[in-house]
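Worksheet for the structure shown next.
Some chains have been omitted; the remaining ones sit where they do in the full complex.
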Amino acid sequence: MTVQKLQVGMAGLGRVGKLHAMNFLQKTPRAQLVAAFTPDPAEITWGRVNLEPHGVTLYTNYDEMLKHPGLQAVAIGTATSVHAEETIKAIEQDLHVLCEKPLSTDVEVCRAVVQAAKKKPHLKVMCGFSRRFDDSYRDAHAKMEQGLIGRPAIIRSQTCDKFDPSGFYVEYAAWSGGVFVDMSVHDIDLSLWFFGDEVLPKSISAHGITAVQPELKKYNDYDNAVGIVEFWNGKIAYYYCSRMMAAGQEDTTEIIGTEGKLTVNGNPQRNFVNLYHNGGITREIPHNFMGRFSPAFVQEANDFTAACLDNTPLPMKLSNAVKAVEIGSYLQEALVSGKQIHFDEIGRRIEKAQL
Amino acid sequence: MTVQKLQVGMAGLGRVGKLHAMNFLQKTPRAQLVAAFTPDPAEITWGRVNLEPHGVTLYTNYDEMLKHPGLQAVAIGTATSVHAEETIKAIEQDLHVLCEKPLSTDVEVCRAVVQAAKKKPHLKVMCGFSRRFDDSYRDAHAKMEQGLIGRPAIIRSQTCDKFDPSGFYVEYAAWSGGVFVDMSVHDIDLSLWFFGDEVLPKSISAHGITAVQPELKKYNDYDNAVGIVEFWNGKIAYYYCSRMMAAGQEDTTEIIGTEGKLTVNGNPQRNFVNLYHNGGITREIPHNFMGRFSPAFVQEANDFTAACLDNTPLPMKLSNAVKAVEIGSYLQEALVSGKQIHFDEIGRRIEKAQL
Amino acid sequence: MTVQKLQVGMAGLGRVGKLHAMNFLQKTPRAQLVAAFTPDPAEITWGRVNLEPHGVTLYTNYDEMLKHPGLQAVAIGTATSVHAEETIKAIEQDLHVLCEKPLSTDVEVCRAVVQAAKKKPHLKVMCGFSRRFDDSYRDAHAKMEQGLIGRPAIIRSQTCDKFDPSGFYVEYAAWSGGVFVDMSVHDIDLSLWFFGDEVLPKSISAHGITAVQPELKKYNDYDNAVGIVEFWNGKIAYYYCSRMMAAGQEDTTEIIGTEGKLTVNGNPQRNFVNLYHNGGITREIPHNFMGRFSPAFVQEANDFTAACLDNTPLPMKLSNAVKAVEIGSYLQEALVSGKQIHFDEIGRRIEKAQL
């Protein structure tokens, strides 16, 4: 008897694409990476060294990869601008899809993906929000479900990256959708997870600055921003995103309930080492999201694979991915316009003058 | 040779008044508590037991206490509603004043106190924001001044009390000025300290809920609120205040600069004890502000005394106390009205429509 | 082109054996688990479900497994009593060996393994001390090598297990070699790593109690023991081992140098979650060594595989494994006899009377 493995193709071999490719190749026992696509010559070269010897066929044309014999699923880690199109194409080819977040920075485009997926309910189509697969977030969610903090009412969540002096994030701002869509979308997704995805925003405020990269202003973006989302059912989530942390990546979440509070990563640490020296006690923290969330990406690949092979439910709804981008877009709009945004009780946007 | 001690009278012997009285009586070597006033019979009884035997004369009439022979200074810890009046009266009697925060919940009334104080520049008139006297906040401020975090850009600060099931805070809301004026005023004052008191607000947003005490709504107040103050010089402060913490008092501040971050009380703890038990590792945290800030109140009494006796500058300007209440009031207005508030570059309020 | 994978056979499918088997099967990309041996019917059943479908041949006879076609390496996770014999047999079959610690609880038997390995210098024979493969210990060692703590002088290290009420450890004591050989051997190995494996003991003391399992006395063993090893070059290591922790596994190490200190796991935590509740702030800790060291076991399998395939040096010498058991045995002797043990400067044991 031989074990059936999910035949996976990888689209995109950039930073996150490489991570996914290696996870499917080496750390997802029930999956087999059989194909990879990238239009980028440097990435193809990387693939020749790291993937081809393990039996992975390389493609420079996405449509051709989709026709790889026996292919069952595609993982998409290309540029955000092509996520939606590639996802829809894969769905049309009857392939399961794991797409990196976000589906698109455009809410309407996101919705088109959801529509396409709805037509093929036998397919597993997931937009990967890595924190949903993190042990600590899962433990916190389980503890909340057990009632350990009463009714959750306030979420504080931040996505804060170590400062990157290369200037990369300035040009990136041209198409990233802005900091709330690019960074806080993780925190918004967590809010939907912990508050329930049926929550409807009531009002949204946001403020931002360009503390270290004033050039961001040309793209209407910011390097530090704070936003508040008040929901109709008496809950509030507030977010901070920043690209200027000195010590490293600081993604922290608090879920505050009527009878207790859960914190995730309130005390960042890279590992279990502390150095006692003349100036005190120092511990290091991860320099980037991979230092914090690598195991979550592995879990994600395994959970997605299991859902495809066993036809079990995915751990998150595709529509949430749209809702997270939608709320992120509202926050970004509030940030750029300097205006609070309001919604009625069934989620329709209203002008304050109407109130 | 005998040592000259500052002759102090205490107004109010409620919770905070008792604390100040005992500090001036026992923990302020250069001061001597000689008089105390309270209109409350139960507090007078407490004074008979705890103060009178130490030579403190008790008064039930504030004006009479002000005439106590040799009195040099008054500490005011009565109800907020009489802070301003009592402060002005003391100033008129040529007495130094240490007044509990806030001077008033009404900005105009606060200004009247500042005006009265301006006429007597030889007097020390201070509105006590206890955190300015806390070792940790002072250390953080000194580290910022040393440039250890670059230029400060973002402040996150919260004042979060342990849930009080007695319902006290519902009635209290009738005259407290609201949560931002009553609680966050500490965090606002910290912002003025760390950002510089010349900062001018550019826009203000706030959102709140009544998670555990819905009765607060009748006073237009909330038990959890989040607010953002954006300043004109590219700085942002954001605040969270809550009256529903399960574990105890959690007053935490982060000062985020372009090259580093300082946290104060990011990891609350009551003392140095950890209990390892079947469910993990547990440490307790203080149940109220006294468990956290008692030494700061002692420091405050001593610093105030030194300033009076030595005619040295007070550690904080009286005008800051007004500015903190003013910003708190704007936050409260933004909270209750559901509208963002905007200001021009010289601090004048504008309507968004004008922009 | 096809990638060459190390053909591995697993001996023993008990608790640790299963862990190794799954690691070689799923988490060691350059290795292929091709065979597994166990004499235990229940373990064979487990193997039929978990290994056979992946192409692993099961054996109930160790010698036959050694003849598995193409086999290159054996991982040994059977009972300690057969570790040495199985290792020697594998060496004789020209196979690389990764043997779980200890080689034997008998120093002479350990030495026989080293002798056998010496005859086949082309083989990689390693006794796996998992902490050598742990990220945090490796980081601490690297920091020490960089000189961040000056010259290391004192090591405090403890291996403390969560209390197991089943009574398992009483019968286990009959053949475990005693707590210092069974548990502290990890801490001793760390001492050899951080102090250098050339260190020679000068004197050894130990004391123990049976706090929760008095039945251990029948096997001359203890459930809590403290030992000190003083080395000739002015260094001291002291150890604590316990089987009665309430909260979970607490394996902690401090390396104290002339200019600083490194701690590893001074603050145990299971993950990044803290629960704030009415009684304070609680975090959980791992319940067993797998909760703490699982990733180290994966690293070990990968490092061993790389050394075999690339003929690169192993990260630790086999002779250290003997030395760790030897020092553990001395500690155990000092514990049971109630006598300090002394050595001369070339490592020969001496009686104190001779001094």
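Chains here go by letter, A, B and C, matching the order in which they are written, and residues are numbered from 1 within each.
Criterion: contacts are C-beta pairs under 8 Å (C-beta built on N, C-alpha and C of every residue); 3 or more make two chains touch, one makes a residue touch a chain.
Treat the numbers as computed from the prediction; the structure is a model and nothing was measured.
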Number of identical chains in the entire complex, 3 depicted: 4
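Quick note on the criterion: only the chains that are shown with their structure count from here on.
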Chain occupying the middle, per Cα centroid: A
Distance-maximising chain from chain C - centres being C-alpha averages: B
Whole-Å separation of chain centres (CA-atom averages), chain A against chain B: 41
Chain centre separation in whole Å, for chain C relative to chain B (CA means): 57
Two or more partner chains touched - positions in chain B: 245-247
Residue ranges of chain B touching chain A (in the complex, touch as defined): 149-151, 153-154, 156, 203, 205-212, 224, 226, 228, 230, 234-236, 238, 240, 242, 244-247, 256-261, 266-267, 338-340, 342, 352, 355
Of chain C, residues touching chain A in the complex: 1-3, 25-27, 29, 52-55, 135-136, 139-140, 143, 148-149, 259-267, 270-278
Complex contacts: residues of chain C adjacent to chain B: 245-248, 250, 268-270, 276-285
